[in-house]
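Of the protein chains in this complex, all but one are displayed in their positions.
As written, the chains take the letters A, B and C, and residue 1 is the first residue of each chain.
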Amino acid sequence: MAEYRYRDALRRALYEEMKADERVFIMGEDVGAYGGAYQVTVGLLAEFGEERVRDTPLSEAIIVGAALGAAMVGGRPVAEIMYVDFAALAMDQIVNQAAKIHYMFGGQFRVPMVLRTQQGTGRGAGAQHSQSLESWFVHVPGLKVIAPATPRDAYGLLRAAIHDDNPVIFLEHKGLYAVKGEVEDEPFVLPIGQAEVKRQGQDVTIITYSRMLGLALEVAEQLTSQGVSAEVVDLRTLKPLDYATLEESARKTRRVVVLHEAVKIGGLGAEISAELSQRLFGVLAAPIVRIGAEDVPLPANLELEKLVIPDAQRLTAAVEAVMRYQPMPTNGA
Amino acid sequence: MAEYRYRDALRRALYEEMKADERVFIMGEDVGAYGGAYQVTVGLLAEFGEERVRDTPLSEAIIVGAALGAAMVGGRPVAEIMYVDFAALAMDQIVNQAAKIHYMFGGQFRVPMVLRTQQGTGRGAGAQHSQSLESWFVHVPGLKVIAPATPRDAYGLLRAAIHDDNPVIFLEHKGLYAVKGEVEDEPFVLPIGQAEVKRQGQDVTIITYSRMLGLALEVAEQLTSQGVSAEVVDLRTLKPLDYATLEESARKTRRVVVLHEAVKIGGLGAEISAELSQRLFGVLAAPIVRIGAEDVPLPANLELEKLVIPDAQRLTAAVEAVMRYQPMPTNGA
Amino acid sequence: MVQDAQAILKLYRDMLIIRRAEERILEELMQGKLASTMCHVSIGQEAVAVGVCSVMAEQDYLTSTHRGHGHFLARGGDVKRMMAELFGKETGYCRGRGGSMHITDAKIGHLGANGIVGGHIGIAVGAALWSKMSRRPAVTVCFFGDGGLTQGIFHEAANMASVWKLPVVFVCENNQYAMSLPWNKAAGQTSIQAYASSYAMPGLDVDGQDVLAVQQAAYEAIERARGGGGPSLIGAYTYRFLGHSRGDPSKYRDPEEEKRERARDPLLILRSKYPDVLDDRTTAQAETEVKAMMDDAVAFAEASPIAGASAVFSEIYA
Partner (left out) sequence: MVQDAQAILKLYRDMLIIRRAEERILEELMQGKLASTMCHVSIGQEAVAVGVCSVMAEQDYLTSTHRGHGHFLARGGDVKRMMAELFGKETGYCRGRGGSMHITDAKIGHLGANGIVGGHIGIAVGAALWSKMSRRPAVTVCFFGDGGLTQGIFHEAANMASVWKLPVVFVCENNQYAMSLPWNKAAGQTSIQAYASSYAMPGLDVDGQDVLAVQQAAYEAIERARGGGGPSLIGAYTYRFLGHSRGDPSKYRDPEEEKRERARDPLLILRSKYPDVLDDRTTAQAETEVKAMMDDAVAFAEASPIAGASAVFSEIYA
């Protein structure tokens, strides 16, 4: 067992996969000598050479398109889009092409490609470099979507994504790259599609993913002093969603808060809240509360940015409200 | 009062706005001599000339970009993207640019532009020409989103969209263009952001929009024979959402079904269900049921396409289930 | 290229197959037999597809457009399973999920007809990239229209192919119109080959109605790519004889122009060049054979089953 930073765990996954399978290669902007905008691919150029660690021209659409074409004829590309915001330039290639090729052509092609990108706030990067766009991808049939929160998950799930024969959107978080965590020395792969209970609790379930996991764990810890035992479930995979795990936890605690950094309106929290509200109608002791970013473009000033996204205060208040909830006397049948 | 087809009502709105305001102009693929892929702009070229009814090169990103630039310096463009699927080629211009310009630059610019497009199934147009992507746009701060279901709403809301000083995504439906309905002879404008109860009812609320309104009204009518009185609420504007109207109806009926053609997972129905489930916790007599497309790319075969999207049978079953719902005896406090 | 009688006849016959297949498709469409409303025929443009595909090797790839029946058939796709696809049947190439606009056969290196104008150009570059990386002598041909050329991704693709010297041949079928937009309102200039210079690749404009001219240009470009010489751009000037799609009366076109252009029929042009090889008896026999092929194809399509609900919900993921 060793400590890895999130970025190093990702690099280890890339390294092992490239060693094991000649068909795996990396392409993207500044992934070579620069080592990636967030240093994930540092050293891979020296190890694997320019052929397999390809610096591309600054052209997001063709990065995805070329990865897709290569995947259709036998390659296993891991393409990088530097910021998820720039995926907006490649949405046709991701959504109309990569996601649909397998089904639309009646199963004639496989599309084993991974699209690594990173999203989120924390650097005062402004409205065009800080978005969290997972719900766009979750809405698209044919894609898989992963958003790891820990070095261990980042490692195990990136390997799984590379093994998968479908287009996988792999969402890292710019605020996590330096975060450290334990990763086993023995190589392993984590299954796609499994959420994980990251903290056991009895009274309330906080469902979250990516960088917000840290906030959830921190608040959960603080809440013990108020006698609240919070369970924290980390989705890890956003598509397909592991409703079995979510439902089990929510059935136990009967109180749910869904937390993410993406805009609340139309965010993934809506999907989860809607589904659990339906499945657990009559079981829940309180309405499910969603916490996400306000409906505002993200300001560049780091202090202002913080006002837009969820923080400990808002999460604590939400949990408290859910704990405190008293059913109204219903005025009907 | 005269009967208009949906497409003619849209054309009337364009015509009146262009007559009234020289700054309003149209640009898009085949909007001129061809009259638009779905004949909305027929005749406008003859009336207003090539300068104001501009056939663009086949380049979606620059269509949106140029409309945006024109809007920033005084024009009031109505740009057309032929199919919403092609908006995937212009997401950077829509989301990173148009939606953010006003806020990100501290209010220095206004962006009075309308992006007309059409979406949905019904023509066996296949996976790349039949999607419903409204939830992408609803998730983006800075945009407004409209999806009219009737000729009257199409007319009144397109005029409102053109008057608005913000980027408005105006989602028509390819299956509605030939549908007829009454529109007042006197010019009028409908307010953005107001849902409308299209059918009064007492027992259950069906919340829907765009082409699915027809299905909802049809099923609601059929349900009377079973003694079920269904209220049908048409959202009309998808962003901002008129929760006041939705809540009022849901509070009355205490039963809600949300219906749309877009993929259910991560669809707008999730947002509505999550929000109403929270607001009306303890008030609702049954869980909110969402109906949307299955998580499958849309097949070209018209018969197969029908299997993927909601139909009368599925809607009826959902309403019946909601009506029939019996709370489980809770096994806890 | 040396042309013997057999080769000429094959070119003629391949063009005839496309012509008659698309005429038949239109007939079936009128009778409501097609399962989708989307259908674009390439009548008049057959020489481009046939000229290019005639010099492709077995291991080569191609990507195609919404107007792709010609590329598909010229590459050797089976007209039966194609017709079944258009009829929306389970025996169709895409199990009825794709229809006309997505006709594809992976087995013959056909990487898909695509409904997004320009959307497949990236796929072509990617296929060429992997061919090069895996050291296979495969060349990828990327067909696209004059409309595709004004999409940003063409330029990103051409640039990447150029920098990485990828074995891809870009074939722009300039049929003078993108839907209703004439080329002179779509671009600031008339040439296609001029675009090649931006990407430091060879560019050549050819008469797309002359199958031999197309063949020669394609042969050179493909062999150059195969030899490691990188990409090329061919501008094949052609004309679509009919409307953009069903129900387009092409009112935006000058009838005089249509008449003039229709006279430049690639089938007639080839016949006039080789009257001895393509004499009346030979062409009549070809007609008979091709007619039978089409009857068979329609019969096969009609007899085939449509997918059931369970099939629709299968193969969403690999």
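Before moving on, here are some points about what is shown:
Operating definition for what follows: a contact is a pair of C-beta atoms (placed from the backbone, for glycine too) under 8 Å apart; a residue touches a chain by one contact, two chains touch by 3 or more.
Since the model is a prediction, treat every value here as computed from it, not as a measurement.
Between the chain not shown and the residues C:E28, C:E156 or C:D248, the one that touches is C:E156. Only one of B:L68, B:V114, B:L259 or B:V322 touches the absent chain when the whole complex is considered: B:L68. For the options A:E51, A:D185 or A:E303, the residue in contact with the chain missing from this view is A:E303. Within the set A:L58, A:A244 or A:A312, the residue that contacts the chain not displayed is A:L58. In the full complex, chain B contacts the hidden chain through residues 23, 25, 51-52, 54, 56-57, 59, 61-62, 64-75, 77, 92-93, 96-97, 101-112, 141-142, 144, 165-166. Within the entire complex, the positions of chain A that touch the omitted partner chain are 29-30, 32-34, 37, 55, 57-62, 85-86, 89, 123-129, 294-297, 299-304, 307-308.
Counting the whole complex, the residues of chain C in touch with the unshown chain are 150-156, 159, 162-163, 185-189, 194-195, 197-201.
Assume only the chains that are shown with their structure count from here on.
Hopping across touching chains, the smallest step count from chain B to chain C is 1.
Our note on geometry: chain B versus chain C, Cα centroid distance of 36 Å, whole angstroms.
Chain C has its Cα centroid 41 Å from the Cα centroid of chain A.
In chain B, the residues that touch at least two other chains are 85-86, 89, 126-128, 294-297. In chain C, the positions touching at least two other chains are 94, 96-98, 102, 114-116, 119, 152, 316.
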